[in-house]
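Here the structure comes first, spelled out in structure tokens, and everything after it is commentary.
One chain of protein is taken out of this complex; the other chains stay put.
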Amino acid sequence: MKKIAKEKLALLWELLAHKATLYFPLQEDGAVNFAPWKNGAQVDFGVNSIVPPKNVFFPQAETYLRFKTGAKRLQLESVEPEEKFILFGVRPCDLASFNILDKIFLEEPTDGLYAKRRRLGTLVSMGCNEPGETCFCTSFALEPAFAPGADVMVWDMGEFLLWEPRSTKGEALTAVINELLDEAAPEETAAAVRLRDTTAAGEAAAARQRGWNTEGLQEALRGKFNDELWEKLYHRCLGCGICTYLCPTCHCFDIQDFSRDLEGERFSCWDSCMFAEFTLMTSGENPRPTQKERVRQRFLHKLLYFPSKFGLYACVGCGRCVRKCPVHLDITQVIKEAGGVVSGS
Amino acid sequence: MPVNLKLQSFEPLIIAFCCNWCSYAGGDLAGTSRMTYPANVRVIRVPCSSRVSSNFILRAFQRGADGVVVAGCHPGDCHYTSGNYFARRRFLLLQRFLEFLGMEPERFQVHWISASEGNRFAAVMTETTDKIRALGPNRKLRDTR
Amino acid sequence: MRRIGVFICWCGTNIANTVNIEGVTEAAGKMPSVIYADNYKYMCSEIGQSMIKEAIIKEKLDRVVVAACSPRMHELTFFKTAAAAGLNPYLVEIANIREHCSWVHKDKQEATGKAIALIRTAVAKAARNKELWATQIPVECRALVIGGGIGGIQAALDIADAGFEVDLVERTPSIGGRMAQLDKTFPTLDCSACILTPKMVEVASHHNITLYTFSEVEKVDGFVGNFEATIRKKARSIDLEKCTGCGICWEKCPSRVKSEFDEALVMRKAVYVPFPQAVPNVPVIDRASCRRFTREKCGICRKACPAGAVNYDQEDEVLQKKYGAIVVATGFDILDLDDFGEFSYGKHPDVLTSLEFERLVNSSGPTGGRLLRPSDQSPPKNVVFIQCVGSRDKSRGKPYCSKICCMYSAKHAILLREKYPEAQAYVFYIDIRTAGKDFEEFHRRAVEEYGALYLKGSVGKVFPDGDKLLVKGVDSLSGHAVEIEADMVVLAAAIKAKSDAPQLARLLGISTDTHSFFTEAHPKLRPVEAHTAGIFLAGACQGPKDIPETVSQASGAAAKAIILLSKDNLLSNPCVSEVNESLCTGCLSCIKVCPYGAVAEKTIEEKIHGKALKRRVAEVNEALCQGCGSCTVSCRPGAVNLKGFTNEQIMAEVDAICL
Partner (left out) sequence: MKQLSEILKEVAFGSLSSGEAEMVIGWQKGPFWWQSFPAFITDPGGTGSLIWDPFSVSNLSKYLLKEVPEKKIALFLKGCDALGFNQMLRDGRVDREKVLLFGIPCDGLVDPARVEAAGLSKGLLQVKKEQEELIFYYKKGQRKAPARDFYYAKCLSCRYPNPVIYDQMLGEAVPCQPVERFADVSKLETTPLEERFSYWSRHFSRCIRCFACRNVCPACSCRECIFDLAEPRWLGKANELSETQFYHITRAYHVAGRCVDCGECARICPVGIPLAELNRKFIKDINELYGEYDAGADLDKEAPLLTFKTDDPDVSSGS
């Protein structure tokens, strides 16, 4: 394992930015979000980003096709990403969300643009030193301070960052910046392991106490389609898109055209199952006519349909919806109310 | 090559929404009187200045207009009695709001031009074109695609 | 996919000299949905129009764009062309490449580029044009005339003579109005009553006219061709059928109040006819001053009435009537002179308004036409007439000219001399305005034949001085201060709108100007129509006027009403607003901004999640809507749209014009 002194970080950023586009959690007007690093940008590792980094692979809007219509001929031109990039400072929960997005976009039929971006991107994950109040990644068998899928794993140890390459991409990246790295001492490496254990234990305990237990949840939700739980929950939903747009695992999109005269482009863009128009059909029929059906869909999708199909929950416990839902209608309530078997304490 | 030389070759696109009864007719009169004004100005005919929605104005900026003019009957002379009075409130607020957001106030103008003011129509369009040309291309609400 | 045809006109050399016609035609041919583009020297000519018609049929065009002169010029021509080829006219769009392009630009390249942009815009709009149809609105073939002065009388008679039923509603007990108060009329010095009375009688006897005196219009609903008015017939307390007009009741009546008709110069009884020639010649009981009603005593008139016509228990009657057209002829008032203390009006009985003077010279007036000073019943020798009291006076009165004062003051000067050849008339004036047939001659007669002394200047003050009045003024021509010892001072008080004109305007849904005169639809071209279709204006309610003007406007209004009533159906302008009920939120902002009262609220019932719910939405009355589109902008979700200028159409125009 390597380490890099904090005072060398500025050099590191420059070196990396030189190599590829460098996405960082940057602070702007008090809001932290992933954005391409520029000299002078305010890097903030203190809190997780408001918008999850999923937009790096799955942008909110993405043109994938340009067209020209002329004298009875339609010309098409596809668009592909070419840019290499490094996503630095992804939290383990968000990194785990890429596994979930992969199920959608990498399995057949593959989303070529997503796949290409996955190939172009190098993921540097930063372990959490202290899970947030609303964190519950451990409820989904994740660890706050460790991301198995990362190309490089880093930990903030105060004076320095611990740096552990974990894939060939990670090794390659490490090679580039090797001059800035030092070997970590064994006790420093051991501290990272301790950090992994304590954060995981702490968060798990807090989540258990709150009743956010996912054990047997999938089973418990089966057959709850017509449960009065939904009737109880949906009333306060404002129907906004905060939960879905801030969710690292939500992946629904719409396809739209933009055109000027005879030219234009076709793009995909985020959509939200919380919006009434999401399921509105051209005929005027809407199979999810009220917010109740929409709320139910969102939660059953994450906690029942997705795991039934892909074998894992479509939630990583990042806690964004818990924090940002203006009416506190978040997934933890469903977990709690629908009730996995309460185990442990 | 000096930069301002490039600026001088810039020709702005100006969209004018003109009410059918006064300003559009004023534009017709400018034509009948063989007055001239820059070809940068293109007119969309509407029944009344009160038919012009902020949506259309913003859309014009989105789609590449460098300046937008709404022209209607003089207050008090509205063909529909009161349309331009409502328009006057709507547009004054919109104008100040766009400026608040950082848009140059010259880019969105409202003029009252009667059917007999062909000369005024030509003068307003000429002046507006000159002003906007001097400001340079508008990027502020423009859709960059 | 649309099949749009574009037809480009050269307009001889008018367009072709500045616009590259071939280039434009080629460019038009490549525009979206355009399947046919051609040009011709004169598109509006027979041959040009045939070209369009043939192409519509042969190429199965479903939209047509004509790039030519202003739509204000030939839109209708091309509408008809399209219609002749079986295409709905509203599927035609005009690109104005003459007035807005070839005539105002010099550079051929620029003009050609702009012409292409304008055509592309018209094509984009045309692609979204929809077939529109004028709807037929049945017309109720009856007219309502509000106001029974000479304007209302004339309008009622004209409409009735044309064969339509007319209801004439007059607020006071008799028709006749201001003209009935006058003695002679300028510039002919006809006796006012002599020419008015026969018309009043004609109204009363006309088989097509129903007269409602002592009645008021309380409410008007509906729209052109289909108004519904509520008329309150106030309790007259006298049976119109039984009364013979013998006059015993008012002879016997013990209550006396100031006569409105005689400008409060004399008293009338509580049961009264306002003036001897009144029509109907049936008294009313003024319940506010009748002892029977104020003190629950008395009953003399009922006892005295030989016909048994007095009925104290009579109640107001409220009628609902339908009309196709309404003529408003409610007349004027005289400016209140409270703010003109310097003239001592109201303080000295010999300071009069012109209208009071008019009563004093009138043979049916309080002095039997002998013109005596109210103070001592003596004949006046020196009479000072002061013009523009409150007229052309922004600060205390009205900024406008009252129009008739110059002439009636000349008339008064003449009448004065006719009654008393020794008397002297002095007229203080700002300007003398005599624009009218024989007006200037009449004014000169007053000066030259009747010796009236005209002084250009203002009067500073009128002092009571013993039994005389001392008038201090300035003769601005000589620059001297003038003092006149007068026996009588007559003030030409400004004409103003009826004080309740704004209420009536609201009730009718018409508009008033800043002085509360009703506003005509267009000051030049539609001077007798109100903004609201089907409502017409006559006389001084629209602005100061003399009798001949009032009468001609009344006949004009009547003619307009007759045109309307003579149609079985009205064809509405199809470019009107419509409401998408599913989008309508029911906030009713549209109602607030509609200048025509064309939007109303209605309740619809719909099923939401299995429950039947009622909700309110806006509804456009196509007959009232004039198509300004203000409502569409007030509507946030875009539930109100203007046919012919829809959101979709204008947005497409914007997109296309910005290319």
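Note that the chains are named A, B and C in the order they appear, and that numbering of residues resets to 1 at the start of each chain.
Keep this in mind: a contact is a pair of C-beta atoms (placed from the backbone, for glycine too) under 8 Å apart; a residue touches a chain by one contact, two chains touch by 3 or more.
Keep in mind it's a predicted model, so treat the numbers as computed, not measured.
Chemist: Which of the chains on display does the removed chain touch in the whole complex?
Modeler: A, B, C
Chemist: Among A:Trp230, A:Phe267, A:Phe299 or A:Tyr313, choose the residue that contacts the chain missing from this document, as touch is defined above.
Modeler: Only one listed residue reaches the unshown chain, and that is A:Phe267.
Chemist: Determine which one of C:Leu91, C:Ala155, C:Ala494 or C:Cys584 touches the chain that has been left out.
Modeler: Only one of C:Leu91, C:Ala155, C:Ala494 or C:Cys584 touches the chain omitted from view, namely C:Cys584.
Chemist: So which bits of chain A touch the chain we can't see?
Modeler: 28-31, 33, 50-51, 60-61, 133-134, 210, 235-236, 238-242, 244-246, 254, 256, 258, 267, 269-272, 275-277, 290-291, 322, 324, 326-329, 332-333
Chemist: On chain C, what residues meet the omitted chain?
Modeler: Where chain C meets the chain not shown: residues 514, 582-589, 592-593, 608-609, 611, 613, 616, 634, 636-638, 647-648, 651.
Chemist: For chain B, which residues touch the unseen chain?
Modeler: Residues of chain B in touch with the missing chain: 54-55, 58-59, 62, 75-76, 82, 85-86, 88-111, 124, 128, 131, 140-145.
Operating definition for what follows: only the chains that are shown with their structure count from here on.
Chemist: Considering only which chains touch which, label the overall pattern as line, ring, star, complete or other.
Modeler: Here the contact pattern is complete, since every chain touches every other one.
Chemist: Count the touching C-beta pairs: is B-C or A-C ahead?
Modeler: B-C
Chemist: What's the chain with its C-alpha centre farthest out from chain B?
Modeler: A
Chemist: For chain A versus chain B, what separation do you get between their C-alpha means, in angstrom?
Modeler: The answer is 46 Å.
Chemist: Need the CA-centroid distance for the pair chain A / chain C, whole Å please.
Modeler: 70
Chemist: List, in ascending order, every residue of chain C touching at least 2 other chains.
Modeler: 655, 659
Chemist: Among all residues of chain B, which ones touch two or more of the remaining chains?
Modeler: Answer for chain B, listing residues that touch two or more other chains: 63.
Chemist: Going by the contact rule set out above, which residues of chain C touch chain A in the complex?
Modeler: Touching chain A: residues 30, 32, 120, 609, 655-656, 659 of chain C.
Chemist: Which residues of chain C touch chain B once you look at their complex with the stated criterion?
Modeler: For chain C paired with chain B, touching residues are 70-73, 96, 98-101, 103-107, 110-111, 113-114, 117-118, 121, 511, 519, 522, 531, 575, 593, 595-596, 626-630, 632-634, 642, 645, 647, 650-651, 653-655, 657-659.
Chemist: Please name which positions on chain A make contact with chain C in the complex.
Modeler: Result: residues 69-71, 260-262, 289-290 of chain A touch chain C.
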